[in-house]
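Note that one protein chain of the assembly has been removed; the remaining protein chains are unaltered in position.
We call the chains A, B and C, going by the order they appear; numbering starts again at 1 in every chain.
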Amino acid sequence: MTGVRLLTVPTAGPDDTTALKALSDSGASPDDVLAVIGKTEGNGCVNDFSRTLAAATWDPRLGAEAITVFSGGTEGVLAPHVNLLVADDSHDPRHDRGLVAAVGSTPVIPPDELGRAGQMEAVRDTVAKLLVDLDVAVDDVHLVLVKCPLLTSTDIAEMHGRGVEPVSEDTYESMARSRAASSLGIALSLGEIDDDTARAALAGRRTAWSNRASASAGAELDTCHILVLAESPAVSNPLRALHTEMTDAYDLAALQDAAAVVAGRGGRIRQLFVKAESAPSGTIRGLRHTMLTDSDINATRHARAAVGALAAAVKGDAAVYVSGGAEHQGRPGGGSVTVVYEVDPAHTATSNRGAER
Amino acid sequence: MTGVRLLTVPTAGPDDTTALKALSDSGASPDDVLAVIGKTEGNGCVNDFSRTLAAATWDPRLGAEAITVFSGGTEGVLAPHVNLLVADDSHDPRHDRGLVAAVGSTPVIPPDELGRAGQMEAVRDTVAKLLVDLDVAVDDVHLVLVKCPLLTSTDIAEMHGRGVEPVSEDTYESMARSRAASSLGIALSLGEIDDDTARAALAGRRTAWSNRASASAGAELDTCHILVLAESPAVSNPLRALHTEMTDAYDLAALQDAAAVVAGRGGRIRQLFVKAESAPSGTIRGLRHTMLTDSDINATRHARAAVGALAAAVKGDAAVYVSGGAEHQGRPGGGSVTVVYEVDPAHTATSNRGAER
Amino acid sequence: MTGVRLLTVPTAGPDDTTALKALSDSGASPDDVLAVIGKTEGNGCVNDFSRTLAAATWDPRLGAEAITVFSGGTEGVLAPHVNLLVADDSHDPRHDRGLVAAVGSTPVIPPDELGRAGQMEAVRDTVAKLLVDLDVAVDDVHLVLVKCPLLTSTDIAEMHGRGVEPVSEDTYESMARSRAASSLGIALSLGEIDDDTARAALAGRRTAWSNRASASAGAELDTCHILVLAESPAVSNPLRALHTEMTDAYDLAALQDAAAVVAGRGGRIRQLFVKAESAPSGTIRGLRHTMLTDSDINATRHARAAVGALAAAVKGDAAVYVSGGAEHQGRPGGGSVTVVYEVDPAHTATSNRGAER
Partner (left out) sequence: MTGVRLLTVPTAGPDDTTALKALSDSGASPDDVLAVIGKTEGNGCVNDFSRTLAAATWDPRLGAEAITVFSGGTEGVLAPHVNLLVADDSHDPRHDRGLVAAVGSTPVIPPDELGRAGQMEAVRDTVAKLLVDLDVAVDDVHLVLVKCPLLTSTDIAEMHGRGVEPVSEDTYESMARSRAASSLGIALSLGEIDDDTARAALAGRRTAWSNRASASAGAELDTCHILVLAESPAVSNPLRALHTEMTDAYDLAALQDAAAVVAGRGGRIRQLFVKAESAPSGTIRGLRHTMLTDSDINATRHARAAVGALAAAVKGDAAVYVSGGAEHQGRPGGGSVTVVYEVDPAHTATSNRGAER
């Protein structure tokens, strides 16, 4: 159980740690950082070394328990930045609740289990443990964010050498399978789906999802890094969160409705965590899109560019966390949305579930 | 002076002419088509053969006077489609005005003049002639849309062989120079800038622009194809137009303000013609974007993906005309916007200049 | 049974038909053309409209029986060009044999059969028929070149709507599956593999291949276009062919050995038909390559660029036919190679099987 503050700082490159200065100016130290959640400016796909560079830069500067999650791809208007979740248990008596966070990692996910039940269950179990640590009602959880591994061609070759079939022969596709397994693990741990549904989904059915799951994959790690964000009456700080869902990649209404709820609560949006994907059906609202047939730009890059513009417009600046590939993170073609916002202490704390889907 | 109807039809590919069926169903023939303005699904850059394919498919099916403008690039949610501007001088007595269009082409733009005064003046003169044909007040013009040539590496080599320096050594950059010259020609013909300003702008200053100019470049033609859209009291049809400006690539407010004006007039948006670009400063609202340093995806592709999502959200479907590279088409980093809308004849016709920038 | 000449003409773009002038200058007419085999300058992947443009340009200019095969992708040094196989039964008494060709098409390949037994068998049967027409010994066949369809996202969605599982969910991957089925059909018809081996290969085993198969896939057709090239003692012309295999993507020795055989026979290389691919193992000669983990450039583009340089160096010019994706067209990571060459009539005709693998 840790109350948190959020520090969002633009970066000049993946290896920019000037956020540490802002952290220090705010009176905190690197040891107080629970998680660094960043958007870096690579392609967000398999060979995105901007993520690796960011992780290599940040990891040695943080405490041993902290996690890093770097999501590549700042297509379109998106601004590279980091979000620091900083432990802060100062008690502000004007608030009867506040935002809490917990972080952890699964054991190493062996390539054989990537995108499969082993990964799903590892995520489920680690999230479950974090929920116990947080001691919050499941309904008060608004985001479970996971960074998970992928299969490299070295992994795939090594598995073939052992006669083991990888979940995919294609490194880019392995990212999707990894995100799927992580997201289903989250949905399981939140009690949103049952085991049978999870297994059917893992096998390819897109009928189950969580609007609180956000998973991104990368070559820079072999475990899953996990962050859970929730509200809790056990702390007192001005941060709140709500979650909702974009039903397709230009569902501006979902974002503006959520913003209206925040405004109605006297809040100010501090950050949006949004998942984006191209509709697997090849159409959106009945019209053909071309993201899946573009052999020059991967579909996740298209989706981030599109959704990023909407999120930036709603937040008012482009330092938003928009991550591509929303398998089981919101309905197919849509994406999960978490809004972290700050309320004026003068404003009455109210239930925040009205806008949620 | 020709009153027009607008037919917007999704396409299954650049060579899809099923719009001709819709045209026929509406009682018109290909000879009635003034212009086919399409979005095709190539990269929108130099080697975009989706434009050439569309032009090769459509040109022989239209009358000799008709023009085609194919703008490549349907990044993100954008839906490939064609917009047919169909001559229709039927008189609807419930309307005291309506939308008119005129089309034409400049003479061939020699490579030596591409991106230079020769092209600018050719566009200026052809637009001026079209304005005379239309016989409308300049303030009633809401869109001048141009398709203009670019320099291929063959052109550049040929010029070097003659000892002539091309406006750019880089084929992709030549598209920007061509759009710039066209747009300044438009601004001149609309009386928005003077000759000195135009020349300074042609030399690189981004201080002059038109919010009614929309230019796209391609290898599939050697003249400039030009369409002028205006309102006129000399015809009576339900179409109207207004123009405004996005001040940056996520200026959703500009689009939503325009939509509110349309709604206030009892109108329904039929099409958005929007130019998109990445801010040449490298920042938007003070935050860094990465469109200009992404060596994998050209900046125009990023910009279309971002702006396309906003336009689709505002129109409610993704068959919107969003074109990349907005040199002198709206302020730097922004883009010109034209909204074509349809009013209910029951609704009182009112001035439409309120929302314009 | 048709003796053929080969006319290789560079193109200024996918819609360049100046080869017709060279054809006319050579005394032939478009009706004499059996096949146009071209390299066009698109991405060679799913959304490559350079192929469609070329086909749309050439098809109406040729006789009803002629086929076109356009292979996209002229990466690296490769020069866009067309190869016209022109029927020519003039008898040159100085030759006791010559090159013959036959062309045909399969029935439409329904999406349900794409990449599956149905496609494989359709190719097998059509090739078998062409071999009968040619009346040559199987050993005298040196190239079976196929252009085959792919799955678009529209196809995939339509199949899902009918509850049918496509051979792949990924449009780019469907190209590989289509090439595989075509190539196994070729290998079957040439008696190089048996049915069981073919079926195992179709299911994913890369242990069977033909060094005479060359398949490329595209969205521009729904049947498979097929060309068979062989030598025959029934005609008398100066063209000959041989085939061999690159064992990996920089197996220059294979090409230079073949060139030495040609030289030894007093011949001059007229064209190389080479398949290229990135080693599926992720390594070549024990060292890692990065073609399969590059999310910005598809692996087939990398492979064409690499192999194209070798083929150009050996031929001495870059108008070589190098096509990407060599599933079952040569061993994994390698590629089939056919050399068409011209012998000096003064030179004694000799067996050409020495260099073949």
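Note that a contact is a pair of C-beta atoms (placed from the backbone, for glycine too) under 8 Å apart; a residue touches a chain by one contact, two chains touch by 3 or more.
If you're wondering where the values come from, they're calculated on a predicted model, not measured in any experiment.
Judged over the whole assembly, touch between the missing chain and the shown ones holds for A, B, C.
For the options B:Asp16, B:Asp48, B:Glu75 or B:Glu277, the residue in contact with the chain missing from this view is B:Asp48. Looking at C:Leu34, C:Leu143, C:Ile284 or C:Val339, the residue that reaches the missing chain in the full complex is C:Ile284. Of the residues in chain C, those that touch the hidden partner chain are 10, 12, 41, 43, 74-81, 248-253, 284-291, 293-294, 296-297, 301-303, 305-310, 312-314, 316-319. Residues of chain B in touch with the missing chain: 43, 45-48, 152-154, 156-157, 160, 169-173, 280-283, 288, 290, 292-296, 298.
Against the chain not shown here, chain A presents residues 12-15, 40-42, 47, 49-50, 52-53, 56-57, 154, 219, 296.
What we mean here is this: only the chains that are shown with their structure count from here on.
Interchain contacts join each chain to each other chain, per the touch definition above. Taking shared numbers over all numbers used, the chain A to chain B interface scores over half, which places it in the same class.
A turn of 180° superposes the CA atoms of chain B on those of chain C, with the angle given to the nearest 5.
Computed centre separation for the pair chain A/chain C is 46 angstrom, with centres defined by C-alpha atoms.
In whole angstrom, the spacing between the mean C-alpha positions of chain A and chain B is 38. The set of chain B residues that touch two or more partner chains comprises 12, 41, 296.
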